[in-house]
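Complex shown without one protein chain; remaining protein chains in place.
By letter and in written order, the chains are A and B; residue numbering begins at 1 in each of them.
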Amino acid sequence: MVEFLHQLASGLALGGIYAIMALALVMIYQATQLVNFAQGEMAMFSTYFAWYLIDSGEPYWFAFVATALASFAGGLAIERVVVRPFARAPILASVIVFIGLSFIFNSLAGWLYGYSIQSFDSPFPSKPLLGNVYMSAHESGAILVTFVVLALVYGFFRFTPLGLALRAAAQNPVSSRLVGIRVGWMLAIGWGLAAAIGAVAGMMAAPIVYLDPNMMGGILLYAFAGAVLGGIDNPWGAVVGGFVVGVMENIVGAYVVGAEVKLSVALVVIVGVLVIKPSGLFGRPIVARV
Amino acid sequence: MSTRRTFLKSSAAAAGALATGVWPARAGNAPGITGTEIKIGQTMPYSGPASAYGVIGKTEAAYFKMINEQGGVNGRKINLVSLDDGYSPPKTVEQTRKLVEEEQVSFILNGLGTAPMLAVREYLNQNKVPQLFVATGAAAFGDYQHFPWTMGYQPNYQTEANIFGKHIAATKAGGKVAILYQNDGFGKDYVTGLKAGLGADKAGMVISEVSYENAEPTVDSQIVTLQASGADIFVIAATPKYAAQAIRKAFDIGWTPTRYVTDVSVSIAAVLKPAGLDKSKGLITAAYAKDATDAIWKDDPGLKAFADFVAKYGSANDIKDTNAAYGFNMGVLTVEVLKRCGADLSRENIMKQATSIKDLELPMLLPGVRINTAPDNYYPIRTMQLAQFDGENWKNFGELITA
Partner (left out) sequence: MSAASSASTTNARATFGLAALGWSILGLVAVTLPLYASGYHLFQFSQVLIYAVALVGLNLLTGFNGQISLGHGAFFAIGGYGTAILVAKFGLPYWAAIPLASAVCFGAGFLFGFPALRLGGLYLALATFALAVAAPQMLSYKGFDAFTGGAQGLQVAKPHAPFGLPLSVDQWLYVVCLASAAVLALVALNLIHGRVGRALIAIRDHPIAAETMGVNAALYKTTCFGVSAMYAGVAGGLSAIVVGFVSPDSFGLYLSLAFLVGVVVGGLASVGGMIFGALFIEFVPNYADQLSVYFGEGAKALPGAIYGVLLILIMAAAPSGVAGLLQALARRLTGARRA
């Protein structure tokens, strides 16, 4: 029983990280109908930026906010400079550009910071929170952060004029333009926000998995699975999907098939779920227009 | 001394004159050898999933640059042509053929990776091109009877795990062993070696074997499973990131077995500090090289040489990177082999010199660990030293163990 609770807790902790990352993917998907394969490497790069600030003596929360802002600016710039020129190209051309971007960030990080793992500070105390012996304080804290980010994303899209404009621009660019929304900028802002959320995911993940240039590879894969499982057009669904993937990965690996094939099995199960529910657990069904 | 050097210089000049003459090279010398240059080839994963190891090739290139600035080897400059293979065996074959057929290198040095090196072994042996000091610990690379042109370098993983097994059998014969291993050649060799070391009658001591994939974010779940097995001995055959996670997670969930960690992951700065020095206290390893980040070596001349080299020719990250120290040792060893070749830089002689090294010390090898090779011994390093981490430094204990 104790073992099971440990498995569950460590699955939830990782699931929280997948969930934040999945939110970043949802953000870009909402804005552009594309999945950004470079999201993980961008988040990793942001995390190195935070690490650099903390290493040079800045306080944690300053580094946290500065990194989120810098990532927002970086994401915005990437959209305007690198992604924008492909707006009219076939979708797969954009996918190739994302693959190129991920190579660039991975290689740059290794060049600048080396490949040795770095420990990364946690903002949470070192004693477990609320007597929860199954999780470190950081793990509980990261789950908390997941929900804060979710609430912010939800509130942003629901209640702020900018969030509404973003949704409008994504869903009906032509009409949005007619009512004076600058659609191009909305896409860029979507990218900026996704980069900032990704940075938060990276800063929450790094204390658990350690910071290195390949840190986000596996996480992105699971986040991708989580987002798709929950429904990639739905922030709530993506978060639930992230947690489900995190827990299922552990439980299936530990009790059902053994760790040796756990990666494959987790993915097979996800594909299986998708075959039964092709638009994800909470996604809107895809309706084809004739 | 000076007369000897002048002699070598003049003979080098003579060889150079011949090399630049009508005939492409002196009959005896290997391709890639001119009067002024020794051309060496290498494949390394500079891109792709294993790019962390690219530091080895970079360090070796930097070391040869330093040697060249000091005048080279017997008057010749070393030119290392190190090509990216992205850790993909088909690419390794292509790049190796380029090195041998186009670049005309004299030999292949320290190519990286088990599968990549296996992919080109046959080709290099057929063409009688030395494949020296492959950068992998797979036991396959020392088969001098079938592959006389291929030799290993570091102690192989099975040997190392064997040492752990013997130590466990000697000190905790009634224990229950759990092992975490990477699901590839490295990890599987470790499991095999560990059981062999325990001995056939005690192989049953291993009650739990759990693997992980290189793509996984963490091994936390595996550690929970291993703890639940009730083992009181824990062997960690994992690369640095996963070893650090394993050490930390085991501690955090209150599991306190006797822990053995592979020498791949013993760097204080790159593994134990991230895991937590207090959490790493008591770890046991079998090492063959110095950890540049262990303060114990502060005044060691070998470490000083490495630190000076890194300060001038490397990057700031190198001092913490075990791969840089590895490359530095390899540079020293290569230069030594080339020096011993003297004026005869034929492939046969390069192989002959590489396989007749006696008790050679390298600056970043542990004291007492020496390079020894012979025509029937293609495993240059077979000696290891057990050591325990005391919270600050690795403390050697027991005798040197030669497998």
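The working rule: a residue touches a chain if its C-beta (ideal position, glycine included) is under 8 Å from a C-beta of that chain, and two chains touch if they have at least 3 such contacts.
Keep in mind that what you see is a predicted model, and the values were worked out from it rather than measured.
J.: Which of the visible chains would the unseen chain be in contact with across the whole complex?
T.: The chain that is not shown is in contact with A, B.
J.: Of B:Ser47, B:Gln245, B:Thr322 or B:Thr373, which residue touches the hidden chain?
T.: B:Ser47
J.: Give the residue, chosen from B:Lys77, B:Lys98, B:Lys166 or B:Lys202, that touches the chain omitted from the document.
T.: Once the missing chain is taken into account, the touching residue is B:Lys98.
J.: Write down which of B:Asn29, B:Thr114, B:Thr150 or B:Gln245 is the residue touching the left-out chain.
T.: Candidates B:Asn29, B:Thr114, B:Thr150 or B:Gln245; residue touching the omitted chain: B:Thr114.
J.: In terms of residues, what is the contact footprint of the unshown chain on chain A?
T.: Those residues of chain A that touch the unshown chain are 35, 82, 85-86, 88-90, 92-93, 95-97, 99-104, 106-108, 110-111, 221, 224-225, 228, 232, 260-261, 263-264, 267-268, 270-272, 274-275, 278-280, 286, 288, 290.
J.: In the complete complex, the non-displayed chain touches which residues of chain B?
T.: On the chain B side, contact with the omitted chain comes from 44, 46-49, 51, 54, 57-58, 61, 82-84, 86-91, 93-95, 97-98, 101-102, 113-116, 118-119, 122-123, 138, 140, 183-185, 188, 213, 215, 315.
Assume only the chains that are shown with their structure count from here on.
J.: Can you list the residues on chain B that touch chain A in the complex?
T.: 47, 49, 51-52, 54-55, 183, 210-213, 215-218, 220-222, 224-225, 227-228, 240-241, 244-245, 249, 252-253, 267, 269-271, 273-274, 315, 317-318, 320-321, 323
J.: In their shared complex, at which residues does chain A touch chain B?
T.: For chain A paired with chain B, touching residues are 3, 6-7, 10-11, 13-14, 17, 103, 106-107, 110, 113-119, 136, 205, 208-210, 212-215, 217-219, 221-222, 249-250, 253-254, 258-260, 262-263.
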